[in-house]
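So that we are looking at the same thing, I have put the structure below in structure tokens.
With one protein chain withheld, the remaining protein chains of the complex are depicted in position.
Right after this comes subunit A.
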Amino acid sequence: MQSFAIHPFSTPGTVSDLRAQVRRIVSECEAGWDAADRANSWSVADPAFSARLGDEGLVGMIWPKRYGGHDRDPLERYIVLEELLAAGAPVGAHWIADRQTGPLLLRYGTEEQREKYLPGMAAGKTYACIGLSEPGAGSDLAGVKTTARKTDTGWVINGQKVWTTGAHIAHAILALVRTEPGSERQAGLSQLLVDMDTPGITVRPIINLAGQHDFNEIFFEDVEVPHGALVGGEGNGWKQVTAELALERSGPERYLSSFALLRYLIAEQGGDPAVQPLIGRLTAELWTLRQMSMSTAAKLAGGEDPAVEAAIVKDLGNSYEQDVPLAIQAVLTADFDTRSDSDLARTLSLLLQTAPSFSLRGGTREILRGIIARGLGLR
């Protein structure tokens, strides 16, 4: 058996131009970026930066031109993403629309939905959020209780979503709801695309332990949407969401989101001979994860579903990103002041607090390992 089939990443001929373009944009915009924010980059929303990337043709890159996209190769998009993440650029505003919602609309959406949303998304100006988790449906997503009742004119939604990243800045939510009354578990679920300014929607912030506002809870009270809000097939929601999760789990953000911390360690403590072996080890792990992530991206680009590979990369990437701050904390000299204003100190302090979330968001470690175990033929 082979634990991980390698899919060769055919580096696009445009790679030099793409890297140069992103590095130029970063150098022009980075003056105001906070060091700690750089270690949290796809959670930091900067609408002006997202619009700039849209102007540069770097959002919705692989979507058709008629929807505002750029018909680029998925591996060209991968290059752009890893450059943005390695630089710690604030890509949070458009991230979900570009990664998940746009591709899902291209696959399952109606012509009307594509024309309405995709051009704004590709411009880096229309943002989306994903309504999956509910108070009673976390890892066990099939426990979704939010309902959409079909009427002559459309759907009436009632229920609650929680842990919804970016709901406070999003223009639309793609919500998984129960459209078949009395249905259970994976059956009878559908996806509805709902404008966030629709009457009856209330968004409340949930502040995380580090004082940041990333996620929210959303209440739906008799929210009326037209029949045209249905994305894909009625009752096909579970299948669509599962396909979407491979997009969510396979990207370079699962190992590069806190790359800034390693950069600051090299800059501030690289001269310490006791720190250098740790830099070597963290580099070896980072380089290996990149090989795995690129292979997974190549498989996805080839039209195959890398669900197990994506789970492997996300699990290992999460463990790596949780280990980095702890290992750095352990190796610094006793007189290093973690409360100081240095880039390393501030980034380290933040990541020591936020790292537990890495193996929770986008699928918990236990769920991912369950997916891997099933792929191995266990259980």
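Just so it is clear, a contact is a pair of C-beta atoms (placed from the backbone, for glycine too) under 8 Å apart; a residue touches a chain by one contact, two chains touch by 3 or more; residues count from 1.
In the analysis below, contacts and distances are computed from a predicted model.
Set against the options "DNA mismatch repair protein MutL", "Chemotaxis phosphatase CheX", "Transport system permease protein" or "Acyl-CoA dehydrogenase-like protein", the UniProt name belonging to the omitted chain is "Acyl-CoA dehydrogenase-like protein".
Per the touch definition above, the residue from A:Ala48, A:Ala142, A:Ala187 or A:Ala267 contacting the chain not shown is A:Ala267. Across A:Thr153, A:Ser183 or A:Gln291, the residue that sits in touch with the chain not pictured is A:Gln291.
The omitted chain makes contact with just one of the residues A:Ile6, A:Ala142 or A:Ile207: A:Ile6. Subunit A meets the missing chain through residues 1-4, 6, 8, 10-13, 15-16, 19, 82-83, 86, 259, 262-263, 266-267, 270-271, 275-281, 283-292, 294-295, 309, 312, 315-316, 366, 368-370, 372-373, 375-379.
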